[in-house]
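The other protein chains are all here in position, but one chain of the complex has been omitted.
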Amino acid sequence: MPASNLLPDDRYFDPNPAQKEIALQLYERVKNLPLICPHGHVDPLLFADEKYRFPSPTKLLITPDHYIFRMLYSQGISLEEVGIPRLDGAPAVANDEEVWQTFADHFYLFRGTPTGMWLTQELHDVFGVTEKLTSQSAAAIYAQIDQRLQSPDFTPRRLYEQFNIEVLCTTDPATSDLSHHAAIRNSGWSGRIVPTFRPDAVVNLDAAGWRGQIDALSQVSGIDVGDYASFIQALEQRRAAFKEMGATATDHAAVTPFTERLSAQDADIILRRALGGEVADGDVKRFTGHMLMEMARMSSEDGLVMQLHPGSLRNHNPQLLEKFGPDMGADIPVATEFTHNLKPLLNEFGNHPNFRLILFMLDESTLSRELAPLAGHYPALRLGPPWWFFDSWNGMTRFRELVSETAGLYNTVGFNDDTRAFASIPARHDLARRVDANWIANLAVRHIIDMDDAADMIDAAAYGLVKAAYRL
Amino acid sequence: MPASNLLPDDRYFDPNPAQKEIALQLYERVKNLPLICPHGHVDPLLFADEKYRFPSPTKLLITPDHYIFRMLYSQGISLEEVGIPRLDGAPAVANDEEVWQTFADHFYLFRGTPTGMWLTQELHDVFGVTEKLTSQSAAAIYAQIDQRLQSPDFTPRRLYEQFNIEVLCTTDPATSDLSHHAAIRNSGWSGRIVPTFRPDAVVNLDAAGWRGQIDALSQVSGIDVGDYASFIQALEQRRAAFKEMGATATDHAAVTPFTERLSAQDADIILRRALGGEVADGDVKRFTGHMLMEMARMSSEDGLVMQLHPGSLRNHNPQLLEKFGPDMGADIPVATEFTHNLKPLLNEFGNHPNFRLILFMLDESTLSRELAPLAGHYPALRLGPPWWFFDSWNGMTRFRELVSETAGLYNTVGFNDDTRAFASIPARHDLARRVDANWIANLAVRHIIDMDDAADMIDAAAYGLVKAAYRL
Partner (left out) sequence: MPASNLLPDDRYFDPNPAQKEIALQLYERVKNLPLICPHGHVDPLLFADEKYRFPSPTKLLITPDHYIFRMLYSQGISLEEVGIPRLDGAPAVANDEEVWQTFADHFYLFRGTPTGMWLTQELHDVFGVTEKLTSQSAAAIYAQIDQRLQSPDFTPRRLYEQFNIEVLCTTDPATSDLSHHAAIRNSGWSGRIVPTFRPDAVVNLDAAGWRGQIDALSQVSGIDVGDYASFIQALEQRRAAFKEMGATATDHAAVTPFTERLSAQDADIILRRALGGEVADGDVKRFTGHMLMEMARMSSEDGLVMQLHPGSLRNHNPQLLEKFGPDMGADIPVATEFTHNLKPLLNEFGNHPNFRLILFMLDESTLSRELAPLAGHYPALRLGPPWWFFDSWNGMTRFRELVSETAGLYNTVGFNDDTRAFASIPARHDLARRVDANWIANLAVRHIIDMDDAADMIDAAAYGLVKAAYRL
């Protein structure tokens, strides 16, 4: 798709002509490199079902995207008006075209936001939309997207190829039987879709429906989880199954990155208590902290790369949670402490040659203070790209500027799209590649690096680092 | 007043010619729009007394401005030398001309500070000073200002008109009888001066002279405050009186934004204890946290916009407090936590269609971590402009860059001058409009937005948002 007025080739770069020329040159080097997608939330079903078809424009682009309806909600648009289904099954108040029109009427809210930038490029590159989305153009653009969705080649597998994706990692609960992944493998299709092991729902004792998840873990692993030893055994069984299916990484969420080594006996007492329906004060934090240690131990043995995402207080708005469920745009970050919290884990595994930990954050004050110094020291540690609210032009630029002088480029791991919105993946990677091209061009135009260094750095940032870091 | 060498038209903008050209174009759109002043500390007496005359240059510009004498004090100039009156009534050690000379001798301290920028523009635009303030020029400039102060048209009302102010909100204690506001109304003058309800002195149990304030509240409201029920009733009476006099907002300060719902019974016990002269450990924090909930409840009923300013530790320097009283430049910010602290208040009122909360901060690490995510979700919440130490070129620019990608422009509320220095108001608004023009121009020159978006955004930032947010 050629550039249009909407999306000039040199967009987003610094306006200084000398810097922009270098940025363009660096961007040109990497813009067509294959996409490595090491962390995301695309449903593997899209690729397991060869005939999978996307739903309507609204159900593809609006309803599942909490970045979008969060902003609309903040300006007084109810979730019902955006077509979010209520848990009580009340009928929707708007049809797909109406929701799309509401979105277009409020698209001005996204001026200067990554959502606005991604969507404009996605509409342009994937759906051929060359007009700006406004109240006036909304209906025609809806029709154009809808038509494209109905074209025979508009399937996830064809898009995967067209997007030039090299590998796409999904995120899967520990209790998954990985049947979609097995189906993809068995289909003979050449795309590489691999699972990621995410055990939060069985590890965090206060996870919703934890007891049922443990039963599901027993069933899928074939190991009856009745105490700490069998729990560990079941997790190890699942990790092996994931690895067998191509996984190279695990993923873990926690409100804080607190870690602590419990004795096996203490861990057993807490787990048995929880299995019996009782969770004492402090058990959740201590058990999660201990299980992060155990996950690091397993990673140092099986080589799965460990990812940790701390710092989000989930479901800040109980009125919405009750009416619509989780993931409604009301997860709010909290201040995070890494230096003390991760000390036990890093002291035990941070020097281990086979262990790798990739850290994410939602608290930028930790970047120059804690994360860059830690990553610039421990061989096991790498810093993940700016997560969630920081997956943006300014967020990524600040990350580079705050981290690189202490940890360098080479203790970071390239870009993650971290999205369930499959059709937005190329736009997200393109934005990240532009950020890095611009940042490196700024170093080059100021003679902090020369052009040979600049070329090596953009290659690493766009492709090399992520592939190596995730052992893909 | 035409631009001079001291103040070129394109000052402050990024030096990149392409960005600067757009910035100038955007600035030209809005530079003459009326000023909306929704939050400040100008004394309503200035407008109630039609014949009000400003005092000397020193007493107008130096003595009341803690931004100025704070900096002089930090470099070893005593407050006595700046003409600040001592509480013990000791005679001043310097006359007005001497103080002005001392200030001019040290004006170099303000290089690169907003105070330096505002003052240069104020002297130029309001007093016709086209020369740089130095030790040498000090006396002549003093004389020039003094002469201007004595000209017949140099009254607050004439300046209000000349400054093109559309509305100016003062800040008034809950115990005010609003007699100055009544006098303004009754005078038939067309200027719009409205009060803002600020109940800190009766709500914060540890406020200096709290018991006397309660008596004053009883008297002005006509409701004898003897328990929690009558306290609430008196506050509601005052809110109604303020609203009657044109108020559209309330304002609240607290060291932390802690909120908690107490039972009416518990609130009553604490209040009665305090009325009896006893404040138990923790009472102050819990009662203030509860009263913020109550103020939100009242706002959701009467529609007054609630403003909250947390994070300042007042009177850090007891030696100065004892000698000169409060507000001597020794209020120092502390780290602030919003995500947990505001949860009770936002959970109860954050989804309410009639409630609006405008939050201010003195801890920039909260902007991208907590405030932008909260404002990008809760419909009741808006972010106030950068406050106090952050009302500056870099402070406002960082605010836009840290907030906008998550919360957008439209969950912010334009500019507040927040000043008691009436004659500095146009310079402060002008600086803010330049910041926004430059920030939006940067988005436009990089094609993140187009020029139509840019025009809409600068209009909103300079005028539309503040008017709507404060319901003015």
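Letters are used for the chains, namely A and B, taken in the order the chains are written, and counting of residues starts over at 1 for each.
Going forward, contacts are C-beta pairs under 8 Å (C-beta built on N, C-alpha and C of every residue); 3 or more make two chains touch, one makes a residue touch a chain.
As the structure is a computational prediction, the values presented were derived from the model and not from experiment.
Asker: Among the options A:N411, A:S424 or A:N438, which residue touches the chain absent from this view?
Answerer: A:N411
Asker: Please pick, from A:A139, A:A208 or A:I448, the residue that touches the omitted chain in the full complex.
Answerer: A:I448
Asker: Out of B:Y73, B:F103, B:F127 or B:Y142, point to the residue that touches the absent chain in the complete complex.
Answerer: B:Y73
Asker: Of the residues A:E81, A:E122, A:E294 or A:E370, I need the one that contacts the missing chain.
Answerer: Checking each option in A:E81, A:E122, A:E294 or A:E370, the one touching the absent chain turns out to be A:E370.
Asker: On chain B, where is the contact patch with the chain that was removed from view?
Answerer: The missing chain touches chain B at positions 7-8, 10-16, 70-71, 73-76, 108-114, 116-117, 132, 313, 316-320, 329-335, 362-365, 389-390, 392-395.
Asker: Please output the residues of chain A touching the missing chain, sorted low to high.
Answerer: 16, 18-19, 337, 339-340, 343, 346-347, 350-351, 353, 365, 368-370, 372-379, 381, 401-402, 404-411, 442-443, 445-450, 453, 456-457
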